[in-house]
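Note that one protein chain is taken out, while the other chains of the complex remain in position.
We call the chains A and B, going by the order they appear; numbering starts again at 1 in every chain.
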Amino acid sequence: MPEIAIKATDAQLDAKYGLPKEVRFCTRCVMSNQRPASMPEFRHRPDRRGAKYLHIDAQGVCDACRYADKKEQIDWKIRESELLRLLDTHRCADGGYDCIVPGSGGKDSAYAAHLLKYKYGMHPLTVTWTPTLYTDYGWRNFRNWIEVGGFDNVTFKPNGRVHRLLTRLAIEHLLHPFQTFILGQKNLAPKMAARFGVPLIFYGESEAEYGNPIAETATSLRDASYYTMRNLEDVYLAGLPIPALMERHGLSLNDLSAYLPADGEALASSKIEVHYLGYYLKWTPQEAYYYAVEHTGFQARPFRTEGTYSKYNSIDDKIDDLHYYTTHIKFGLGRASYDASQEIRNKHLTREEGVALVRRFDGEVPERYVREVMGELGMKPEQFFELCDRFRSPHLWKREGGAWSLKHHVS
Amino acid sequence: MRRSSRPQVAIVDYGMGNLFSVKHACAYAGMEASTTSTAQELLAADAVILPGVGAFGDAMAMLARRDLVSVLRDIAASGKPLLGICLGLQLLMRESSEFGRHDGLGIIDGDVVRLEGGRDHGRAAKVPQVGWNRIHRRGAQAWTGSLLDGVPEDAYMYFVHSFYVRPVDPGLVVATTRYGPAEFCSGLRQGNVCAVQFHPERSGPDGLTIYRNLAARLPASMPEVQHA
Partner (left out) sequence: MTIRMIARLDIKGPNLVKGIHLEGLRVLGTPEQFAKAYYEQGADELLYMDVVASLYGRNSLLDIVARTSREIFIPLTVGGGLRTLEDIQQALRAGADKVALNTAAIRNPTLVQDATTRFGSSTIVVSIEAIRKPDGHYEAYTDNGREPTGVDAFAWARQAAELGAGELLITSIDREGTGEGFDLELTRRIAEAVPIPVIACGGAGTAQHVADVIVHGKADAVCMASLLHYHLIKQDGKKRRAGLEAEGNLEYLKSRRGFSKIQGTSFPAIKAFLGTQGMICRQPAGETVHA
């Protein structure tokens, strides 16, 4: 039975992980100030030192909504011409690849890859880090992306034993079942770019659209600190420093290498650039869905994803449902909150509708896959739920009559 | 009594039927229509429409409960235009065999029997008939001067029914329709009483012609009468 390294002092904090003690909801979308901004996952420590959270201004509007306003002012023709210039300087005529599109065949990577290849005449190499556990539709959509959409693909599958161990440790120390996937997916593309000698990488939307510091939206580039490291000593995986992983859990540096970011210096000299396509093209996630159905054989699932109302968002990994359940536990924000907020900003939903959806679906227990995922990781579902309870912050949760409930509901 | 300058049509409300579409069709054709179940208003109207959707026996019971049976007979006898639609056509008859034997209003001699299914143009003709079907004119002049005046011969109308009428006097039949093995009466006329098996308010422009014809035969604008 692995140790559970939750420090006793954590339980004494009023608000865990440096979360803002006062809970505020955005008056435009349904996000709250408890939403964590992206941090490089390889710096993620159990106390979330240095973590930032969604900023809601004095008017009650969050940064993501402010950015959505700004988006309306953008001259997309100018942005597209910037894209064309960028692409022109990289486009290959000798039969090689000229850009890397990371993804798993979900609607966003399907859209990005297809546009780059068929509209803009580029020669993308798609790069995939496999989900922890493919769903049926996830696998089918991935295959269709390649077969119907028509792309070359390199797939990296990590060592199963290492992956299962690290994922389990991430759950135990961080209640973060998704960390290993994020680490793998975000770190893979720059490394592949270096190996293939293709310096241009395209992601879809910038996370800034969702609430990262608004300064990040001023550029098309993903900040290198997200995918490079300078010093192995700064790195934490599954909430543990590298030496602890190696000594306590018998992992070698080679075992861990797939989860480590590229070396900063080495990458700097390689001229690798990671761009967000969403900086250059107006990105409407729902339209990416239609596009993917139309062009790459994408299919939404025939059932609602647990915790939300959507059928096409992030449906390739069974562990996804657990991930959003843990965000609900840790931050009081489940999947419906994320999905609805994005759709409100895109004006597909009114705030009232968003609130109704959050009230109805947020925090739904992930019954569908929890047993299978836990079994895969060598854990029992009960352990997972026990851990969940320990990660509930007292400033968010109260216990009444044997049941947990949130202190604050969006309204 | 203040009289509106538009013709007044009373639609019999006996708790069954698509009153609102009938009302809207009347409005569209320039008539003022109201739904009512009181004898006084029915008798005062320029024309009466008897709509109906549902079972014959239930309908007669509802009419009886509202004391409308003799009122409708009086209206038929008064010479005022009376338009029966769908079940409303069937209720005019002497009797029906739907769910047992029931007496109708007896305004038209004849009975009501069940549509047979069978085949129709190579497909199963299911009962009830739900959908569009042609109405055929019985004789070149059969529709002239009637509510069907101006409706194209063999026009399509919308039907929803499981039963049809068999008037004893074939001379009353102005329109027939084929379904399955049968060719049944889809429209009849007895003086001021006109009734159709289909739903003219659901039959597009051709159906609306019937409402326009009704409007055309009603008293034109009346001067407004002011009371001191």
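Here, a contact is a pair of C-beta atoms (placed from the backbone, for glycine too) under 8 Å apart; a residue touches a chain by one contact, two chains touch by 3 or more.
These numbers were taken from a predicted model, which means no experiment stands behind them.
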| item | value |
| --- | --- |
| Contact residue for the chain not shown (choose from A:Y309, A:F331, A:Y369 or A:F391) | A:Y309 |
| Per the touch definition above, residue among B:Y14, B:W143 or B:Y179 touching the missing chain | B:Y179 |
| Touching residues (missing chain, whole complex) on chain A | 282, 284, 286-287, 289-290, 293-295, 299-300, 302-304, 309-312, 346-348, 350, 353, 356-357, 360 |
| Residues of chain B in contact with the chain not shown | 16, 18, 20-21, 24-25, 27-28, 53-55, 117, 120-121, 123, 125-133, 152-156, 158, 160-161, 179, 199, 201-208 |
